[in-house]
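Only a single protein chain was left out; the remaining protein chains are all shown in position.
And now, chain A:
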Amino acid sequence: MNFQNKYSYVLAFAFLATAITSCNRDPQSTGLEFAPNMYQSVGYEPFRQVDEHPLNPMGLNMRKPVDGTVSRRNYNTSFGSGDSANVDIMVYNVPKDSISIAERTLTNPVPLNEKALAEGKVLYERYCQHCHGEGGAGDGLVGKAYKGVPNYKADAYLGMNGGHIFHVITHGKGRMWPHGSQLDPEERWKVVHYVQKLQKDS
């Protein structure tokens, strides 16, 4: 029949195309990759790992720094200009249990001004607010479930100086866990400014 001669190739192609495209995409699979050698990095990238690393512990691409490594600062250490200029490397070695040393020795090197407060507010909203609440009353959504989050304005906390607050952010205290890994020292001092502002606000 004329029909068969004319359309057999077309129909065969259509059948094949249907077969190829009609499979559902599995959300568990990344699907076909066109050129894996261009997609997967040759270097050892920390967050993309196709094979186990041959040498590192647990086959990880990332390694911990060697013990005793001092991290090079990547934050500001000098503030102000002219007479009010000050330099603080912000490398502190106050152990976790020595909060009284922190109270006595640490002072906030970041000058208190509008800019520092605005930056402190942004950081506070990112790292503190869900527990400590918008106004520092300990009424954040997570804080309510976590329990034991204090009100910054309670008498026992009003007298705490910047060094104390800095030490608590760095190492934690009571039920609060250390947040030093999430905030660098400069950021912590900005948060200290903002927390102290919240304490003064009525």
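We take it that contacts are C-beta pairs under 8 Å (C-beta built on N, C-alpha and C of every residue); 3 or more make two chains touch, one makes a residue touch a chain; residues count from 1.
One rule holds for everything that comes next: contacts and distances are computed from a predicted model.
Per its UniProt entry, the chain excluded from the display bears the name "C-type cytochrome", taken from "ABC transporter substrate-binding protein", "C-type cytochrome", "Aspartyl/glutamyl-tRNA(Asn/Gln) amidotransferase subunit C" or "Phosphate transport system permease protein PstA". For the options A:G80, A:P95, A:P111 or A:G148, the residue in contact with the chain missing from this view is A:G148.
Interface residues of chain A facing the missing partner chain: 3, 7, 10-11, 13-14, 17-18, 20-21, 25, 27-35, 38-42, 45-48, 58, 60, 125-127, 129-131, 138, 141-142, 145-151, 153-156, 159, 174-175, 177-179, 181-182.
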